[in-house]
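Here's a structure for you.
Removed: one protein chain of the complex. Kept in place: all other protein chains.
Moving on to subunit A:
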Amino acid sequence: MSFIPGQPVSAVVQRIEIHKLWDGDNLILGFSIGGGIDQDPSQNPFSEDKADKGIYVTRVSKGGPAEVAGLRLGDKIMQVNGWDMTMVTHDQARKKLTKKNEDVVRLLVTRRSLEDAVRQSMMQH
C-alpha cells in the first residue's frame, strides 16, 4: 500500500458494493471516513505509510450497510463508483460517497491482509 508520488499505485483491491439505507431523509452508508490530501496524514492510525493521504475507513457502524457488504475498519478506499479516491480532499470524498441520486456505491478497497493473502498464495506455488 505504499505509494511513490508520481508513480502509478498498484494494490490488491477488493470490490465492495454497498446499498445505501434510507435513514429518515438521508441515505446513509454506515461508516466514517478520514483522510484526504488536505488533512494531516501523520495522525492516521490505520495507514502503514504515515505520508499516505488517502481516504481510510475509520469507523464502521454495527449492522450498517457497510458492515454487511464487507467493509472493515482501516480499509483504504481506492475508488468510489469509478472516481479516484487516492488524491482527493476530504470533502470531495464525502461528496462522491453521498450522492443523493445513487443508491449503490461500488468501492474498491485495499487492506494489508489482502496483500498478505496474495503473497502467501503466491509463495505456496
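Just so it is clear, a residue touches a chain if its C-beta (ideal position, glycine included) is under 8 Å from a C-beta of that chain, and two chains touch if they have at least 3 such contacts; residues count from 1.
Everything below uses one rule, namely that contacts and distances are computed from a predicted model.
J.: The chain dropped from view, which UniProt name applies: "Glutathione S-transferase omega", "RNA polymerase Rpb4/RPC9 core domain-containing protein", "Alanine aminotransferase 1" or "Vang-like protein"?
T.: Its UniProt record gives the name "Vang-like protein".
J.: Just name the one of A:17, A:40, A:103 or A:116 that touches the chain not displayed here.
T.: From the options A:17, A:40, A:103 or A:116, the contact with the absent chain belongs to A:40.
J.: For subunit A, which positions touch the chain that isn't shown here?
T.: Subunit A touches the chain not shown through residues 28-29, 31-35, 39-40, 43-44, 58-59, 61, 90, 94, 97-98.
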